[in-house]
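First the structure, then my questions, so here it is.
One protein chain omitted, others in place.
And now, chain A:
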């Protein structure tokens, strides 16, 4: 029987979002040369949440975009990845910009690799940083590391970590699904 365990509840979730925003402000100052890019679909939800919080903190003037990586997936030929693309909405060039790539979970690193390839089609950024809500630090397949992380989870290969959102699941929380 699969079991569900809440590893980050609603209250801690909000604190984590706030901490990530403060960390971003510490590193990026007034965000003058910064863009925030969410990776579809979980990364976009996280990026929207960061955006709301940054606005409350007075940071509003930066480029914001959504990036879909479906056409760049390295598992297209195995047809295991999502086939139907989501919307990409980047109406600016990332040339010489500092890009914060946002995703919900960092696991194998393959999504991030695809996102980096896709991002290059919008110019040559000065710097790309990675922000994730969950860093499943073991089982990485590629040499990729997050600059900003919400929580670090040590999980087994057959376990599944999901970031749930109030808009879609009724509650902001992170759950771990595994076998008994």
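By our rule, a contact is a pair of C-beta atoms (placed from the backbone, for glycine too) under 8 Å apart; a residue touches a chain by one contact, two chains touch by 3 or more; residues count from 1.
Just so we're on the same page, contacts and distances are computed from a predicted model.
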Identity of the absent chain, which is to be given by its UniProt protein name, from "Branched-chain amino acid transport system permease protein", "Phosphate ABC transporter membrane protein 1, PhoT family", "Aspartate carbamoyltransferase" or "DNA-binding NarL/FixJ family response regulator": "Aspartate carbamoyltransferase"
From A:5, A:121 or A:145, residue that would touch the chain that is not displayed: A:121
Where the unshown chain meets chain A, residue by residue: 68, 70-72, 76-79, 82-89, 93, 117-118, 120-123
